[in-house]
Structure formats: C-alpha cells, structure tokens
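One structure, as structure tokens, below. Some questions next.
A single protein chain has been omitted; all remaining protein chains appear in their positions.
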Amino acid sequence: MTDIALSARPRNRSVAQRILAGAWTSTEMKVAVFIFAALAVLTVVAPFIIDASATKITVADRFLPPIFMEGGRYPYFLGTDQLGRDLLLRSLIGLRNAFAIGIVSVVIMFVIGCAIGIYSGYRGGWVDVILMRITDVQMSIPVVILAITILGMSRPNPFTVIAVLVLASWPAYARVARSVTLAERQKEYVRAAKILGASDIRIMALHIAPSILPSIAFVAVLDIARMMIFEAIFGFIGIGIQPPTPTFGTIISTGTQYLLNAWWITIVPGFLLALALTSLNLMGGVLERSRNLVLQGQL
Amino acid sequence: MAFAIEFFLRRLSQGLLIVLLVAFVIFTLLRIAPGDPIRIILGPMATATAMEETARELGLRDPIPIQFGRFVMQVAGGDFGHSFIRGKQGGASGGSQDGAMELSQRASVMDLIATALPYTLILAGLGLLFSFLIAVPIGLAAGLNPNGWQQKLGLYMSSFFVSLPNIWVGVVLIYLLSAKSGLLPAIGYRNIAYAIIPALVVAIEMSPVMIRAISVSIASNVQEAYFNVGQVRGISRNKMIYRHVIRNAAVPLLNVFGAQMIGMLLGGLFVVEYIFSFPGIGLLTINAVFQRDFPIIQAVAILASAVLVLINILVDFASTTIDRRLKF
Partner (left out) sequence: MASKPIVRVENLSVLLEGGGEPRPVLADISFDVAPRSVLGIIGESGSGKTVLSNALVNWIKLPLRVTSGQVLYQGRNLLGLPEHEMAKLRGREIAYIGANPTIALDPTIPVGHQIVEKLREVEPGISREAARKRVIDTLDAVRIPSAARRFDEYPFQFSGGMMQRAMIVDALVSNPKLLIADNITQPLDVTVAAQIIRLLRDLQSDFETSIVFISSALGVVSDIADDVIVINAGRIVERQTAARITSAPEHAYTRDLIAKVPRLWAAAETPEPTLLDDMMLEVRDVERTYVVPNHTKLFGENHVRAVRGVTFDVRRGESFGLIGESGCGKSTLSRLLSSIEQPDKGTIKVEGRDIAGLKGKPLLDMRRRFQLLLQDPYNAVPAHASVGRTIEEPLRIHGLASGAALKARVRDVMAEVGLSPDLYESLPVGLSAGQRQRINIARALILEPSLMILDETLSALDQVEQARLLALFEVLQRRHGITYLYISHDLTMVRRVCARIGVMYLGRIVELADNQTIFETPAHPYTRTLLSSILTVEPKPFRPETYLLEGEPPDPIHIPTGCSFRTRCPFAFDRCATDDPELAADADGNGAACHLAPGQMPPPTILPATTGPLAAPNA
C-alpha cells in the first residue's frame, strides 16, 4: 500500500535542531527539565540559604526527622543523620558529586567510543575485526566485576572511578557508532566525496560523524543517569569515593543500620537521587522518541 | 547443516579466545593492583619470612605469564584451584601466625561455587519471571499503540524504574515489606520466600530495558508494509500481530536479551545478593574481593564471561533460524 505523500512541510533546520524542537513540544520534556533545573539551582543556592551544615557534627541535633513529620525542626528540612548533619545539604552535595562524575565519564566514553566505532566501521577488514573482538571482551566482563577488581584493591579516588566507568561502557558507543557508520558508508554522498578525492579522515570527521551524533546523543543523556547509579552502588559496597566526602552510596549504606528507628536517613536521600535521575531519564526518553519520529520523516 | 557447523566452529573458537583474554585481564589486574593477599591471610603481625614462604607456596612470586600458564593448565584439567582463605568446614583463616592453612584443608573453588550457584539461579529465575510479567504486557501494548496512551505509560514506567537505584529500592522494600510489616523475610535464605524481595529488586532493574526493547521492536514492525498489506490480503489484524509481527520483532529482542540484559543481570545479581546477604555467587565474589581471595575471583570472572559468550552465540544462532537473511 503506497503511502500518501503529505505535502512537504518547509524544513529548514538541521536534524539535531529538529530532534530538539520535537522533544521540547511534549509536556514530559518541560516537566523533566523543570525538575532538573530546580535541583540544579537548589544545589548551588541551598548551602547559602539554609542555616545548617552537611559536614559538621552536632550531637545535639541527631536523628531529627524531616520537617513534615512529628518532631521535625527548622532548618532541617529533611532531617538529620546519626551525627546531626543536615540530610538535605548532604544529599545535594552527593548529587553534585554524582552528577560531576556522571557527566565527565559520559563525555569521555562518548568521544572515545564513537571515535573507535566510526574508525572501525569505516575501515573494515582486520582493524574492524580486532576492535570488535576487543569490545566483545570488554562487554563480557560485567561492570561490577571490573569495578570490584580494580577499585577493590586500592583506595578509590574520582579518577579511578571515572576510569572504571569509561572502561566498562565505551564499547556500547563503539558498537552503535560502528553500525551506523556501516549504513552511512553505503550512502551516495560518501561515494561522491570519495570520487571528488576526499581523504578517509575527512570523510569520517566531516561527513559521517555529524550524521551519526545527533541520532545517538540521547543515549549519552540516559547514560549520565546510569553512571550516577553505578557511582552510588560503588559507594554502597565500599569501593567508591571514600568518606568524609558525602556520596549517595555511603549515605545510604551507613543509614541502613538505623532503618527501623530513623528510616529517613536512608530513604530520603535516595528519593532525591531517584527524582534527579527520573528527570534525566525522562529527558533522554523524550529525546529518543523525538529522534525516532524525525528519522521516520514525521517531524 | 553446513551453515550450522561452520557457524559454531567459527563462533566457539572465537568465544574461547575471548574467555581466555578475559581471564588473562582479570588475572593480571588482580596481581598488579596494590593490596597484598598474603597480608590478609597471615594478618598484620606476620614476619617477612613467613610471608615470603607463604607467597612462594601459593605460587605468587613467579612472573605473571607463568602463573597464568599454570592456571590455564589447571583449568583445562578441571581444577579451579583452592581458596586462599576459606576452609572446607566453612571456617576462614586469617591472622594466624602459623602460616596459611594446609592445602588439604582449603576449600576447593569448584565446591564453593557449586554450593552457591543454585541460590543464584533461583534468584535469577525468579527475577526474570517477575520482569517478564511486568514488561511483556506493557511493552506489547506500547508497541501496538505508538500514538496512544499506552506508549506514554511505557515511557513513564520505564523512565521511573530505571531511575531507582537498586540499592535504595532494596532498602525501601526491606523497610516496607519486611521490617515494618513483617510480610516477607529479607536477609539470608531459608526457603523460597526469602528470594521474593531480592527478585523484585532485580525485576525493577531489568524491566525498563525490556519494556523499551519490546515496545521499540514491535512499533517498528507495525509500521512495516507487510503489516498493512497482510490485512488487505485478508489476514486478520490479530493473526498478523501474533504470527508475523512478534516473529519479526523477536530478532532484535533476542539481541538485546543476549548482549545487554544478561550482562546487566549478572552485575545486578551481585549487588542484590550483597544487600540481602543472599548466599549466592555474588556474595561469594564480593567477599572474596575484600579478602583478596584470588582463585575465587578468577573463577567467577571466567565463568561469568563464558556464560555471556555462550548466550551470545546461542542468541545469534537462534536469530538466523528465525530470519534467514542473516545467514547471508
């Protein structure tokens, strides 16, 4: 059944712009961005307007429940932990650290993974086979095993944590970039560029990369959230960034001892993390849906 | 037939190479990372001579390639070695100044793994079952109605679930279903009820990926020409969905299942077992890491990657049976 060719709507914007514009039209996107922005602002501004401390031990104010529960007290909006430290501020710092690690690691793995994937897909032959076997090996080691092997042996710091995350996740980007490169390589504009005499590097960097990147950028957004979760898991097991720096993992793990009496110590910070991650994941999901619509020609 | 032979020959040999490489990487990483296993075995008060003697006994002073070669020969003979620390009767050495436990008293890695494996399998099975129960109906509905509310529901649910860190969900569920209400048991294992909460955590982690994969795959197939043409030819919409769309959608789904999900499952199991003190392989391994118990870590890493590789091979072969184009 031939489709009706709807009259071509005037399209003057690039693929990336159309994906972003399409994503922005949905309410979910606006809600997600709003939540994320609110949390970001709170992270920056809160230490200055809340008169409490994330690190100072105040024995008198221990185990205060959140302000909406009985016994809660201002300015401890979300209560305090076993050492009297304000949970909201601790959570926000943890959020900031987690997000920093998430973003840095994703940017690095995106660049490295895509570069390797494009090169592998374009070159083909032995180079391709070897690089793909390396990704197979890498993907055969579950993240957690790699992490506990490397980080479990020595005192972890932000660099080693980021290194482990990048090492574990770059193959996924390489795979996707490679398969898209294989498809683009057949297209006529690549053939035309070759006939004009363009070198391979030129074609890869100026023609293939810009065609691929908008399509898989949403994966990066989703991965920021995924890396933040890994960071929390590492902290929980004890192989993440060590105290006294507040990280979600350590906050949650130390709080489990007091679960029955002061459940908010564990549960409230996790809720804040979940909120931040939901906004990130919603953004990524809407971007993906928008990308699918644009690629099918419906936007 | 010739295709099958060629396929398996090729893939199994590649797979063996991959497993060997993984083993080598883990093996080397363990030995070059700081943190001496001897120190844990013998305790902080051990003398230098006792440490050297123990190290040589355990074969840790030889160059790494030689150690690896010895290891491979051992494994080929079916022996994964013995734990540095755990004893047969369940005890563990540590801090004993009399040197490491005698070889005959140390538990064999194979035994330790064999004991722990059934628990992990129960947890994995139950977790996957819960995931399917959640993900398949939602994914199907979302895929068949790409412009309706079902698709939005799929998007919200998967975005929400994937944002819940499994460590946190574990704690929340323990609090709600166990500590506060006493409905279900949480820590350790005495009967299958102990596996329910951990399996729920696993399901919450796995289902968003499944929902997304199913809905995307089904949605793209519903837009293919053969779906409409089939109905015009006289085949009912439902038959088209169940006989054709699901079949076509299965191939990319199998791919996702093999590569992404089994890897995720393995990693997730480890953490969940640790949280719930569930006596499976994950708990065994994590404890082994903290105790620098190399043989266990090596064996588990190799087994995990072998399982992954094997599942990938099976998934790829199944894909070629469904979609013959992949053979060519």
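Note that the chains take the letters A and B in the order they are written out, and that residue 1 is the start of every chain.
The definition used in the following text is that a residue touches a chain if its C-beta (ideal position, glycine included) is under 8 Å from a C-beta of that chain, and two chains touch if they have at least 3 such contacts.
Model, not experiment: these values are computed from the prediction.
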item	value
Missing chain: touched chains present in the view	A, B
Chain not shown, touching residues in chain B	2-3, 5-6, 224-226, 228-236, 239, 243-244, 247-248, 251, 322-325, 327-328
Missing-chain contacts mapped onto chain A	1-2, 4-15, 187-189, 191-199, 202, 206-207, 210-211
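One rule holds in what follows: only the chains that are shown with their structure count from here on.
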item	value
Distance from the mean Cα position of chain B to that of chain A, given in whole angstrom	22
Chain B - residues contacting chain A, complex	14, 17-19, 21-22, 25-26, 29-30, 33-35, 152, 155-156, 158-160, 162-168, 171-172, 174-175, 179, 216, 223, 225, 228-229, 232, 259, 263-264, 266-267, 270-271, 274-275, 285-286, 289-290, 292, 297, 300-301, 304-305, 308-309
Chain A residues touching chain B - in the complex, by the definition given at the top	1, 28, 133, 136-137, 139-145, 148-150, 152-154, 222, 225-226, 229, 232-233, 236-238, 248-249, 252-253, 256, 259-260, 263, 266-267, 270-271, 273-275, 277-278, 280-282, 284-286, 289, 292, 296
